[in-house]
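With one protein chain removed, the remaining protein chains of the complex are shown where they sit.
Labels A and B are assigned to the chains in the order they are written; within every chain, residues are numbered from 1.
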Amino acid sequence: MSPQIEVQLIAVVVAVAAALPGTFLVLRRLALVSDAISHAILPGIVVAFFLVESLSSPVLLIAAAMTGLLTVVLIELLGQTRLLKEDASIALVFPALFSVGVLLISRYAGGVHLDVDAVLLGELAFAPFDRLVVAGHDLGAKALWSMTAILLLNVVLISVLYKELKLATLDREQAAVLGFAPATVHYLLMGCVSITAVGAFQAVGSILVVALMIAPPAAAYLLSDRLSVVLILGGVLGAASGVGGYWLARGIDGSIAGSMAVVAGLVFLGALLFAPQRGLAAQLHRRARQRWSFAERMLLVHLLHHERTPSAAEETAGHTVHRHLRWSERFTAEVIRRAEAGELLRREAGLLQLTERGRQIAQRALLELDERDGLGELGGRDRRRRAGRTIPGGAVEE
Amino acid sequence: MTALFADHTLRVVALGAGLLGAVSGALGSFAMLRRQSLLGDAISHAALPGIAVAFMLTRSKAPVVLMLGAALAGWLATLAVMTIVTRSRIKYDGALGIVLSVFFGLGLVLLTLLQKRPDASQAGLDRYLFGQAAALLVDDVRAMAIIGAGALAVLAVLWKEFKLISVDADFGAAIGLPVRLLDTALTSLLVIAIVIGLQTVGVVLMSAMVVAPAAAARQWTNRLGPMVALAAGFGVVAGVGGAVLSSIVARLPTGPTIVLALSGLVLVSLLIAPARGLAWRALRRGQHRRTVEADAVLLDLYALALQHEEDLEHGHDEAVLRAMRGGQINVRRSLEKLAQAGLARRTGHGRWALSAAGRARALEQIDHAGEHA
Partner (left out) sequence: MSRGLGDRARSWAIEVEDLTVAYTDKPVLWDVDVSIPRGTRMAIVGPNGAGKSTLVKSILGLIRPVAGTVRILSRPLDEMIGQVAYVPQRSQIDWDFPTSVLDMVVTGTYRRVGWLRRPGAREKEQASDALEKVGIAALGRRPIGQLSGGQQQRMLLARALVQQADIYLLDEPLQGVDAPTEHALIGVLGMLRDEGKTVVVVHHDLQTVEEYFDRVLLLNVRNIADGPVREVFHDENLRRTYGGRVGLVSRPQRRGSPGIDAVKG
């Protein structure tokens, strides 16, 4: 296998392995825990490295996973003191642990092959040079093997715990009542994040692990409501970012890891702008379309309210109604024209009168308000829970 | 020590780091209180591409130029976070994570591109990753001083407005303050606080400079003014201490040293700050618990005494008292506490009875409980 293909393969495997636990981080609003963990595992890596003097030993994985869990526990402990807000706890814990790691490296790792830049930034281009050789046979790049193992671990863990993870994401309390031990599931997921982060740091560096864990699943989440689709799509978009990043880096002769993050960012930007329903473009389009129908309904409701009231003459005169609605005259004229064309209202002696159809529409508009629960994407957690068929963040249950 | 500060380089370094600590401590207080701790992290990471672009465009390493680039990138990052949060279903944490890592990735790409230029004059931009106090020049410190003083002046002038929108923004708007403008100004101050420290502490750890002094200071006081002053003080102590230490000890990078000094301050504050500190809290809880236990034993003794109406001074076995509470409380300690207060006395080996004062106290407590029922 040529190094070129091997690098891309590693990139794909890292990206998919990161996107899987990343999906749950995004859905559970724990995205920044990945940032914290990926920084904070540094001292774990360093200490383990001192012990075994190798960067590819499984001991590193275990040490890093422990440090990752320690980070999560420390953040939670700080939060429990109620002396600090949660975001401040995160912002305090990981710089401290990261600093310990950097100091350990600077002070005691002089000369050995471990420097901060490598941990933080990674260099994928060198990964193929570190070969796994068993009994004289070259089996391929070590990083490819280790990341594939981590990917498999993530796949197995998420498949086995799929129901539990989904439920714990949906509703912690309910999961606990049903006996699913959400705390255990939580820490398993955090362990998963830690192992993935440490496995990936050599390839892409710790900060860019964050990009691969968060950006592709976030993009997928803008494109789909189904958890299983978000998971798979997140992996696909991550893999695409990996390959795209590799070619971008080759094209401009820059850092591969950095380019992968940039491409992941572009993929997210693309989803943010052009997602079929949730994208900014779709939002603008929908809003432009809704503007007229909303204005029309507003006018109809206004007329309905003032039908047969003492102030009707003042409120419903074709030439003064804009003042009451605080619209411009031109806009009002256009709304009236559209409503007239739709036979929703007619003019009688300068007053706007609802037609039977217009009255029905106005009444229905008001009725809809009473059933607002069923409408719209505005909703928070509560409504979704009440609806009983979707999970937080709107991913629809299969 | 005086000999130490006679050294010109060291004086510059100490001055720079101290300045930085003061400014980021003071401005960071508002960021922490407004739940922008992690926004600080995103801004500092996002500054990296700004620095690189500023250098690419101007070929200058003048601190002001690079700070300007960093500030613009930091601002852009903030804007991007806000856009994602308000215009999509991605929440604040996800938006921060994406912006932070993607901007940082872009910064890395730009740095590697610069590295490959033939003039290789990018040497020195690297230090923006972890900071390098020892490389601070008089010019750098001057730039930090001027910008920092400007930011602090704005803070002083708009102090009461900033305070109000931080604690209750809607009320601020209701009395006619331009809340969005003030909000933007306050966020800009955060950007400035971060940008002036990048050279010394680096983009990766700068957010801790903003959050940690404030987090430590918050524990010692319940007033904003003293808190901001204290945060600035903590910033100075950690900044000067860390920078000097890293200048005189070999292979001790500045950023991590300062951050660890600050983390130590936070830890100590969390533990021993009066009123809020965990140690005091535990102490108070222990005291409270001992009082409650003593009261319980007092009532138990009283109940036993009632069974021996003819002889109120009759002593009761400690073991009986222990059994009455099922071993849940420390009976011996409680009895000794009661004895100290003159409420109970020992009548023989392991036997205790209430004094007259103790009986009065027990009655009092029973009445008191009755009122509340």
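We adopt the following convention: contacts are C-beta pairs under 8 Å (C-beta built on N, C-alpha and C of every residue); 3 or more make two chains touch, one makes a residue touch a chain.
Quick caveat: nothing in here was measured; it's all calculated off a predicted structure.
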So which of the visible chains would the left-out chain be touching? A, B
In the whole complex, of A:29, A:131, A:226 or A:324, the residue touching the missing chain would be A:324
Option from A:131, A:250, A:302 or A:359 whose C-beta touches the chain left out: A:302
Among B:57, B:79, B:149 or B:167, contact with the omitted chain is made only by B:167
Absent chain, residues of chain A that touch it: 85, 287, 290, 294, 298, 301-302, 305, 309, 311, 315, 324-327, 366, 369-370, 372, 375-376, 378
Missing-partner contacts on chain B, residue numbers: 33, 157, 159-161, 163-164, 166-168, 170-171, 173-177, 218, 221-224, 227
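Heads up, the rule we're going with is that only the chains that are shown with their structure count from here on.
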From the C-alpha centre of chain A to that of chain B, how far is it in Å? 28
Report the residues of chain A in contact with chain B in the complex, numbered from low to high. 26, 29-32, 34-35, 39, 78, 81, 83-85, 87-88, 90-92, 95-96, 98-100, 102-103, 106-107, 110, 116-117, 120-121, 205, 207-208, 210-211, 213-215, 218, 221-222, 249, 252-255, 257-262, 264-265, 268, 272, 278, 280, 283, 377, 393-394
In the complex, chain B residues that touch chain A: 32, 35-38, 40-41, 45, 84, 87-94, 96-98, 100-113, 116, 129-130, 204-205, 207-208, 211-212, 214-215, 218-219, 251-253, 255-257, 259-260, 263, 266, 270, 276, 278
